[in-house]
Every structure is written in C-alpha cells, then in structure tokens.
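Rather than the whole complex, this shows some of its chains in their spots.
Chain naming follows the written order as A, B and C, and within any one chain the residues start at number 1.
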Amino acid sequence: MTAVYQLKNIRHFYNDRKVLNIDDLTIEKGSITGLVGPNGSGKSTLLKLLIFAERPSLGEIYFRGKIELPFSKAIRSKVTLLTQKPYLLKRTVYDNIAYGLNIRKDKNDVIRRIKTALSKVGLDFERFAPRKWHELSGGEAQRVAMAARLVLEPDVLLLDEPVASVDMESAKLIRNATLKACEEWGTTLVIASHDLQWLFSISDTQIFIFNGKIFPTGVENIITGPFETHNGNQFIKKLSDGQFLVLPEGGKGKTAALIKKKNISIDQDKKQLNNGFNQCEGTITSMFFEKKKERISANIGLNDLSFTLNFSPDQISRLDLQPGKKIILTFKIDHMEWM
Amino acid sequence: MDDIVAGIVKAFELLFSGDESTWTAVLATVKVSTCSMLLSIGAGLPCGFLLGYYEFRGKQHLRTVLDTMLALPTVFIGLVVFAFISNQGPLGDFKLLFSLTGIAIGQTILAFPIVTAITATTIEAVDPLFKLTLVSLGAGKRNIIATCLWEVRYGILAGAVTAYGRVLTEVGISMMVGGNIKWHTRTVTTAIALETGKGEFANGIALGIILITLAFAVNLSLSLLRRQ
Amino acid sequence: ASDTLMMATTTSTDNTGLLDYLAPHFEKDTGIKLKWTATGTGKALKLGETCDVDVLLVHAPPAEKKYIEKGFGKARREVMYNDFVIIGPKNDPAAVKGQSIQDALKTIKDKQSAFISRGDDSGTNKKEKLLWKNAGMQLPDKEEWYVQTGQGMLSTINVAQERGGYTMTDRGTYIKYQSQKGGDAPLIVLVDGDAVLLNQYSVLTLSDKNCAKAQHELAIKFSDWMAGENAQNLIKDFRLLGKRLFIPNAK
C-alpha cells in the first residue's frame, strides 16, 4: 500500500486558537477513512488542509510524497472536496455538475456522464438537470453537490458531512456510489460525518478527532467536563441522575477524558467491586450493524454522556440486549486517560 | 420652461432631419465612449478582482487611493493628459492632442477607478464558500477569476453602467484634450456646452435629450441581454 | 491630404458664427482647411505658447503685445473691430444712460448697483478692468455689488438679467442675446460710443523660434487672407439680425 497523504507535526491556528494538532497521520491509497468527532473538533479544517485550500500554520503535508502548493496541477485535477455546506454556482444543475469537467477541458460524452452522476445520487436527469440552483430542496442541493464531485472520478474524494439532511434512501445510494468509486477508480476517501451508523457502514478505518487531536484507534468513549475535584487528586463527573464517575489524577485544566471500548465490561446487574472501579447504569438507545466488521455497535446513554460499544451477534443474543434495556457498565478508573 | 419644450421639439428635429453636425457629434461620442469603456473594463476587471479577492498588506490604503481617484475632476484629468500629449509634452510626437484617441485616453483614466472600485467591492462580497467550492472542484487561478467575475456579473454591470454614464457625460476631458473642434472632436457634451455658452438653451436641452436617448438605447440592450 | 491650419480663437468669433461663415471662403481661396478651437483668450494664447495650434485670432491688444515681447508671438495683424457697450436693465436704476463711460462706472459704484463682471481675464474682462482704472477707481473685488461670474459673455449677460444688474459686453454678443430674446431684451444698451470702448481683433502668428514645428507658412497665408480685400469685404457683409457685428480695419 502506498500513502496518499502523510501529515507531519501539523499545527493549525485560527486567530491564535489552535484548532489542529496532528503529529503524524498517514492515509493509504484506496482506503476509506471516517472522521468522527464533536462539533468544532477540526474535521472540516483537516479536510481543507488535505485539499491544500489552506496551508497549515506549521508542519508539512505530503501528497504522494511531495509537499504541494495550493493550485498545483497535481492537486487540482486529482483531489476534490464536498464542502460541509454545499454551495452551488448560480447556474443550472447541469451546469453545476459540468463545471468541473469544463475546467478540465473534458468534453467527452459529458451528458451521459452527468446523467450517471445524477443517478448515483438518486436524482432524475430529466427532472433536475435543467433546474436553477435555487429551485432545489436542501437535500437535493446536497446531492447535486455530491454528483458534481462524483462526475470528476477523482483520485481523492474528501466528503464533509455528505449525508447531513439527505434522506435515508439517498444516503444509501451515496454510500454505494462511494464504495463503487473506491472499487472502480481506486479513489481514496476521507469522510467526516456525524451519522456514525452510515459512516461505519462505509469506512475501513475511523479517526476520532477531539480538540484538534487525533485518536486513530476508532471511536473511543469520551467523558467531557465539567469535573469536580475529589479525594484530593482525583476528579469526579456528576451525572444528572445522581450517579457519578471517578476519574484518575492529572486532570487539572483538562476538559475531557477517554475510556477505550475494550476496557468496558457489560453486566445485567451491579456487582460488589473494590474502589478502583466505576460502575454505572446506562440505557441502550440504539443499535446498528457494522457490515464491514460483522459486529453490532450499540449506543448507550448515561444521562448526558453517551458511550458506544461493540458486540458480536452471539453476545447480543446471550445478554438479550435490545434498545431500551438498562445495563451496567464497569471499567477501571486507571483505564481512563486524560485528553 | 419654454426652453425645455423647445428643446424637446428640437431634439426630434435634429435627430430626424438628419442634421449632419449633430450626427457627427453623436458618432464621435459613440466612438470615443465605446473605446474608453472597453479599455477601462479590460484593465479594471482584473485589477478589481485582485483588489477584492486577495488580502494583502496595504490593501486598505490602496482602496482609499482608488476611492479618491473616483473624485478626479475631469478638467484635471484633461489638464494632465494635455500636459503629456501637447506638442511640448513627452508624448507630443504621437499627435494625440485634438484627437478622439486623446479623449479616449482621458476617459479611460476617468472610468478605470469606477470599474475597478465597484468590481472590487462586489468581489469582496462573494461568499468565501464560493471560493472554496471552486478550489474543491479543481479550479485554477484563471478559472477562479473568470467564474467569480461571471458569478457577480450584475454587480460589475452596475459598475460599468455607472462608469459609462460618467464617460458619456463628461465635458472637461473632451473640451481640454479634444478641443471641441467642429466635424472632428466635437462630442455631444461639448456641443451642449457650446450651445449653452451661446445661450442657445433649447439646443443644449435638445442635445442633452439626444445623449440620454443614446444612453437609453445602450441600457435597454444591456437589460435585454441580462434577461436572457 | 490638403493642408490644415489649426487655430485657437476666442469664443466671440465662434459663437457669433463668423468663423463658420469665413472658413469655407478661406478654403476655397487658398486650399487650406481651417480647424479651430474656441476658448477664453488666456487659454488661446496658452495653446499658442505650447505650440498646439498654428495661429491665433484674439482681441486683447495689450496682452498680445506682451506676448510678442515674451517671444511667443511673431507678428500681430489687426483685422477687424467691434465695440464694447455697457448694458443694464430697462429701468436703469442707477440712471447711467447717456453718461460717459467714466461717469457711468462711478455712478454704478456710488449707488452700489449690481455690476456683473466676467472676471475671467478674457479680452473683454481685461478691457473692463482698464476702464475701472481709467475712471480712477481701484478694481472692485469683494464688494457685494460687484459680481464676478468667471463665465463667458452670454452667461454673464444672463446673470446680469437675472440679477437686474449692469455689465459690459461686446456688441456682437449683445446682438446675439437680443435676438434670443426676440428683439425685446430686458437689458438694453445704456453707454456706448467712446473711443476707449473699441474692441480690436488681431491675427497673431507664432514665433518660429518657440514653435519650430508650427505651420508658419499657412499661418501667414491666413493672416494675409484675413487682411486681404476679399476677407475684409466678407467681414463687412457679415450680419446677424440685419446688424453688422464686425467692422474690418486691416491696414
């Protein structure tokens, strides 16, 4: 496998506020990387750096081993980004999708390709191609923007919230189109989304971003502040139903801590445990199937917090887990890490 | 008031009787204003784009200077151009004084800041997302310039129409550089000035109406183009 | 291409239509095409100084003489004249009608009646300033009654009409003004006939030292032609509303 992107010691600032802080990140050719993280964590910023629309304040980004400049030929014709708010040019849908082809002076079989691109996002060519940019619903606009990217058959496709405000059917279509791009054209994909279910159904690897830092091991569970001090050096997080979590030392000035999925165990009932453990009750809110990993991802709400855990189908059957069910989460205090 | 009525009547007379001196002046006006508009748009659009699109040190100062250039008096421009193209000026050998070319040069200087300033303001108002979208679709610098200018074409058109109004109606440059020479460099506006100076107010008003009709014709065609 | 002579002249010769009348004759007689730009006397002289024209037709003898002394002009040839008059409202509020020019100006000043001056340093204005000096008065400037328009003759007459004041004008322009008012103008001639009110027009050729490139030969041809019998007769016959505007006096 070859690396399409290599990021080294990236620091990015907006008015002295550090919004990205990535020491090392490699994105392989043909991979589908999911970017997950709360609002303002830096997903869109990272995507903007990857298309070289902005330059990082510090550090280097190598594209195929070379540091590229904005507007360099290598980027322009190969990398394309679907921005978070889709923006359409003030022209027809057809012209919007044709724009990128026109730029590339690619006049080959344009109508058919536009038709294909539109059908990939579930829009009918006859009905939509002649529409003006403002004669579309929110989701339709989003899908037209997506089609305008797909038609370019790019080497690298960066998608920023491609299915926000897109309906379920179309989300499925977009997923298929994306997977097909990866297969047919060997496209490398980086996708930021809050729709975890959708994202997990499509991405090979997930990168979790929090406060501009990346945690490349998949979705960890985050415990966000405010915290109170406890027993001198420890901290506690109070939940609104009276339960609380104890956090380890070293959390001064920190805004969040992390606990890995593998370190959390599930029980039907509370057990007697020694001091070093957190034990608390949560409710399963939803469950979905991760096709790629043949496992089930469950979302568990602990009042204001929410944890995500993975189960095998057997485990689900055995524990009779289903949405709405209350379960007990247990994990070592020392397994929690400050972020 | 009588002069206004008389002027309106006279305007029709001049236009439809095919009065030769009037038509010569109209032709001179059309030639010279077309030429100066083409030049000032050709130079003003790219300059305005650069000024509106990019952030750089001293940009604000440049804008202030440009805004000030909007207040260049035509007579002043006329004087300065005169100083350059008069026989004793550095460009005297080109024999531009008392020629339509000379007027066109002066009018280009007049229109350029208007086109540039309004283009820059319009481009500045463009959604940053628009720029990012173009980049994300693989646009190069030239594509961005072209698409940006096209996207804000109505704003630019407004600037151009304003500049056109300015060019079409200016007297100072035409008078100073052109010399208001009958059959040669007399434009409609210098003719108006002449008639007014002679006290022939009705003639002045008639010529004014002719000029406005000309402007109307141009704007009407633009608005038809626009509707498409 | 035929030869073209570029001339700078004062507005009065152009506004009255005299040049439109003479130019075709000149072209017929000499084969030279005459082009002219009509401006204030000052600017006309300046255009000669910068060699942007070949010949001048102006009416400010003292300035013309100085111009030649300074080395800008070469020869000056008087070709025609008309006269200046003081005009004012029909009711003549300062009662200057029939007075000598000196007395009239004094009266206007004493009565503080509005006097409209061109104030533009034109030939006419220069003459007016001379008259105030001759009448033994300091040139008025900031006085309320002394209005300086800085505009051409007709505009100035119009200001006088609107303000109900007096002004000095050349007779040609006055006749033109009268004709525009249908012969019954609100302003009438009140003082005229004094020798000092003569308005002499001359053709000025340029110094070939200052303007090597100017078309001196054509300029001399024009000067000669204007002073010649044919042109002098044409000038004599030039009329507006049946009135003669210029009297030829080439020597």
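In this section, a residue touches a chain if its C-beta (ideal position, glycine included) is under 8 Å from a C-beta of that chain, and two chains touch if they have at least 3 such contacts.
Quantities reported herein were computed from a predicted structural model and do not represent experimental measurements.
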| item | value |
| --- | --- |
| Composition by chain label (entire complex, not just displayed copies) | A x2, B x2, C x1 |
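Here is the rule we use: only the chains that are shown with their structure count from here on.
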| item | value |
| --- | --- |
| Separation of mean Cα positions, chain B and chain A [Å, integer] | 54 |
| Chain B and chain C: spacing of chain centres that average the CA atoms, whole Å | 35 |
| Centroid distance [mean C-alpha coordinates] between chain C and chain A, Å | 88 |
| Shared-contact residues (touching 2 or more other chains) in chain C | none |
| Two or more partner chains touched - positions in chain B | none |
| Chain B partner contacts - residues on chain C that touch it in the complex | 6, 11, 14-15, 20, 35-38, 50-52, 152, 154-155, 157-158, 176-177, 180, 211, 213 |
| Touching residues (chain side chain B, partner chain A) in the complex | 127, 129-130, 132-133, 135-141, 143, 147, 151 |
| Residue ranges of chain B in contact with chain C within the complex | 86-88, 97-98, 179-182, 184, 194, 196-200 |
